[in-house]
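Shown here: the complex without one of its protein chains, the others still in place.
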Amino acid sequence: MTNYSMKNGAISSSVPWIISAVILIILPFIFTGGGSITIMNQIGITIVLAMSYNMLLGQGGMLSFGHAVYMGIGGFVAVHVMNIVENEYLWLPLPLLPLVGGLVGLGFATIIGSFSTRKAGTVFAMISLGIGELIAACCIIITVFFGGEEGISGDRTMAPPTFGIEFITQKEVYFLIAFWVLLSTFCMYLFTQTPVGKMANAVRDNPERAEFVGYSMRWVRYVSFCAAGFFAGIAGALFAINYEILTEQNLNLNMSFQVLLATYIGGVGFFLGPVFGAILFTLLQTVIGLQTDLWALYTGIVFILMVMFLPTGLTGLFAMHLIPLQLGRFGLLIKPYSKIFLPGLVFLLGTIALIELINHVRHHGEEQFMTLFWIEFDTRAFLPWILFSLMTIVGFYLSRIFAREVAEAWGEATYIEGERR
Amino acid sequence: MDLFVINIIDGLIYGLLLFMLSSGLTLIFSMMGVLNLSHAAFYMLGAYLAYQISVITGFWVGLIVAPILVTILGAGVERYGLRRVHQYGHVPELIFTFGLFFVIEELVQYIWGRSMVNYSSPESLDFIAFSLAGGTIPAYKVFMLLISVGIFVALYYVLARTRIGMIIQAALSYPKTVEALGHNVPLVFMGVFGVGTGLAGLAGVIAGPSLTTFPGMAFLLGSIVFVCVVVGGLGSLSGAFIASLLIGWLQTFAASYNVGAADILIAMGYEFPKDVYYHPWRDLWTLTLPQIGPILPYILLILVLVFKPNGLFGKRET
Amino acid sequence: MKIFKTIASFAFAAGVFLSSSVFADTVKIAFIDPLSGPFATTGTGGLAQWKFAVEKLVNEKGGVLGGKKMEIVALDNKMDGKESLVQVQVAIDQGIRFIAQGNSSGIANAITDMVKKHNKRNPDKRVIFINYSAVDPALTNDKCNFWHFRFDANADIKMDVLTDIIADNSAMKKMYLIGQDYSFGKAVAAAAEKYLAQKTSIEIVGNELHPIGKVKDFTPYARKILAAGADGVITGNWGADMVNLGRSLKESGFSGPIYCYYCAGDGITKTFSAAGEGMLNVVHEGAMNPTNPELVAYHKEFKAKYPAADLNQARIMTATMMIAKAIEEAGSADDVVKIAYALEGMEFYNDILKTKVVMREKDHQAIQNVNVSVHTKDIDIDYDNSGYGVKTYATVEMASADSPTTCKMKRP
Partner (left out) sequence: MAVDALKLDNVTKNFSGTEIIRGLNLSVAKDERHAVIGPNGAGKSTAYNLITGRYQVSSGKVFLNGEDITNLQPYEVKRKGLSRSFQITNIFPKMSVFENVRCSLLWAMGYKYSFWHMVGSQSKLNNDAEEIIEELNLKDRRNTLAGVLSYAEQRALEIGITIAGGSEVILLDEPTAGMSVSETEYIVGLIRKVTEGKTLLVVEHDMGVVFDLADRISVLVYGEIIATGTPTEVKENQAVQEAYLGAAMEEH
């Protein structure tokens, strides 16, 4: 019999968390300049939000188009509380504010979930869409609470100092966010290990059978939904602390869509998927967004390709490779992979260059020269057009040839007798 | 009273336009069980393609060619995209169509730029059809009305009188049986998806000159179409028809009459606060019907789904 | 722990690229406006005008502080509040001292609030906020601060001018106010109500707000306006809401004037073309038609470089030159306190637009000539390459120069 005593497990399972904590602590000392702390703060907030979203989509099988609402409401209340604290009607150190946001998210999810979780699938998705539209509209109409389209702002530094820290600099805020990211992730991980967390998976896989093992699918969904609301509220309060302002844009449909994109790209089937998704999506938006105005197009294409060819997301891509690793056949893959790498890269660069070139000529045609991958060239000459087209075509052709080899090698490397795939 | 009549006409035109979108959406849902979230993107695509064609050859060619192009594109999307995702289940299908919406929206901006384009009605329809209550109905609106009614009649004829219509009708209620009867289901799927998106494209072609062809047009109309389909009952064509007209009129009348919450509150015996702009209930006191008009459909949507999850006329489980 | 490796490598890439754009000896202005998404046209148009103004009006004339060039660093805020604040922080981290933004008063509010807090918390890294287009009056009233400078005429000033013109139009007996339901729309409505009552005996037959960007069909509104018997319409609508409103009014048989803030350029002029002739009356600073030789020359060179863009935000020229002048006067491009002091109260003559501009000391609101122009074909400088443009038929010199403000500015 396997030994299920807590002690051994506790030590070995706490190792990744301790390593994560250490990394989170040293990160801001590695990346000091260039707005990296700003971006890391944004990533942290997105991680909590995306993870909470995955409690619905990945673990519970509920597709929501209005998840930003719970973050937004939590954030709005957090800003109001910040202002109450500033006026000294209430004593609350800033690091505890996310708890307030979380409780508000939880409360709101308790109300909405009571009727929206009755069904999953399309009905749930449509109710969430309706709620999302409704709350976003209320945001503009109810100015007393939401402040109209300007939103509500506060000042985080007016809270009572915590151990002498007033959260003036970005770095101080970073540590606050990092702490809550780690804590929320840990709590969400624990949630997946509880009976209701396990049953959420069961209900996602086969709601009917879940009922025949004694669980009401509605209640299982409801509990997951409330928990997701709680963590979304935490993300909202973190947003309030970091940006000190909340507006309608924090809870409108667009924001909810972004959460879905980020989570799905990361991989909904895995606990850590949304972490990757949040990082990649934020970087796409903030860093790639500075390089090209087509960032949303690229995001959309990546997303569609993921849904079609890699439904398990980025994390799924990593996880897939665990099988050949475990079987000790990873070596079979190295050669075809290295073969396809170069043509693949050439194809990718060629395509992107063509897209950018056409975009430049079409919409910024007045500027004869454009810069791409740090190289400046003349858009009216033939050479770049021919070069990029050649790269695309040849890269594509070679990739296709090598792709067959990859597929064969893959089949060989992952073949397990007796399993249906 | 005259204003009432003219609002009825305006609402009808708008509602029929919505039906053109929601009928395609319903057909697709009925046959394939997937709510096509990218439906409004095909509507936008129709408008932009028609604009591009109209620049070259004039409006009338665009009216014919653009919907056909959209139909082909839609069929292609089904064949090379949706069919692949189908195997993963319903949620991935929904997510796929959702992603498609984004990509089409971005592609349209990539091709035609980010500002509105000057897609206008043909000069031959540039006159006033008739006047009523001091307002005029332009001929183009009448043309829109005629096209919508024409589509409605044609759709009705095809579904009620033709063999393919029988198959589709049967598939509304018994999708599995139809498949078992040996109909080429993949081909029917492709056709239905193509025709459904083609209808959306046609709606875009005729709505483009009237409601402005701009990159936000899909997002603006998108979710309201889902409301029509869901409220009417997923998979029910007549439900979609009634819901579309209902929402068309709901929105038109909500925008037309400046009923304010203040009137109601005063009638209920409350006193209008002196300095309303600093009153804690200021938002309630200054609330008017047109302000909340666009969100009324969503309230309707939530109420219907909560109390009648199958929609007003739906029979199928959603 | 793959996550952290990924973070590390990406953040590293980010860091490299962000630091690489820091050059030694230029004065940088961060331009933070939408460059992608549905509002990108306005953003890229503004960017073109900033780039051209900096090049033409400063760098070609020898730069500032004895040869330092000015440079525009474009940052895309995607018309999103959060993204704007991220980009402001990115700009600050790059050592940029000037933040220019204009589209959306909501975002301007968020930025001015952030700049205020940032400057208080980081006295060694202070920045100036150049608001070149956001016209919510609150920004120079209740929400004013020392670091914010507005170069456009605010909604109140524009309405003051507009109502002067309306008062002169004896055909106007009944006026309908319609706007988008947010702070700017409300500000326009409030100002219109106030000034119409003050200056005229015009009856306001309708005053309403509609949800912003949510109305699919404006026909019912047009019907209502007609039924109310309005002679004219005042609106602060922009973008598709403006086009749809105007078009529905026209289709429904409305023949009176529409007085508007944003019904020229950015595709709107082209979309209306013949339909808007004589109907659209826009209030704005920086007259384009009738024109003058300097302006024509400037416009010609601008169009040669940016054929798709328009000179529809003349204040960008003014802002560029005034910043350059303030830097010269302060003798530093880093000491923003000195620069801000130089800017406030500055009197400046824009010899391309032939107009004087004063940056009012008490609230940092630029006072300048404000014009009312009509959509017509009879012009020299068109918009959207459509052959149509706006022609000024009335100008109020130094409009609202002594208007009151509730601004209580704290100076460092």
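Worth a mention:
By written order: A, B and C. Residues from 1 in each chain.
Assume contacts are C-beta pairs under 8 Å (C-beta built on N, C-alpha and C of every residue); 3 or more make two chains touch, one makes a residue touch a chain.
Here the structure is a predicted model, which is why all the values come from computation and not from measurement.
In the whole complex the chain that is left out makes contact with A. From the options A:G164, A:G214 or A:G328, the residue with contact to the chain not on display is A:G214. Of the options A:F146, A:F191, A:F347 or A:F388, the residue whose C-beta touches the omitted chain is A:F191.
For subunit A, the residues touching the absent chain in the complete assembly are 1-2, 4-6, 9, 190-191, 193-199, 201-202, 204-206, 208-216, 219-220, 223, 227, 269, 418-421.
Following the convention adopted for this analysis, only the chains that are shown with their structure count from here on.
When chain pairs are compared by contacting C-beta pairs, A-C ranks highest. Under the contact definition stated at the top, the residues of subunit C that touch 2 or more other chains are 37, 40, 44, 181, 211, 214. The set of subunit A residues that touch two or more partner chains comprises 137, 141, 294, 296, 363. Interface residues of subunit C, counted against subunit B in their complex, comprise 37-41, 44, 181, 206, 208-211, 213-217, 219-224, 226-227, 239-240, 243-244, 247, 251-253, 266-268, 270-271, 273, 386. By the touch criterion stated above, subunit A contacts subunit B in their complex at residues 57, 61, 63, 115, 118-119, 121-123, 125-127, 129-131, 133-134, 137-138, 141-144, 253, 257, 260-261, 264, 294, 296-297, 299-301, 303-304, 307-308, 311, 355, 359, 362-363. Residues of subunit C that touch subunit A in their complex: 1-4, 6-8, 10-19, 35-37, 40, 44, 75-76, 78, 80-83, 85-86, 89-90, 93-94, 105-106, 109-110, 113-114, 117, 121-122, 181-183, 211-212, 214, 305-309.
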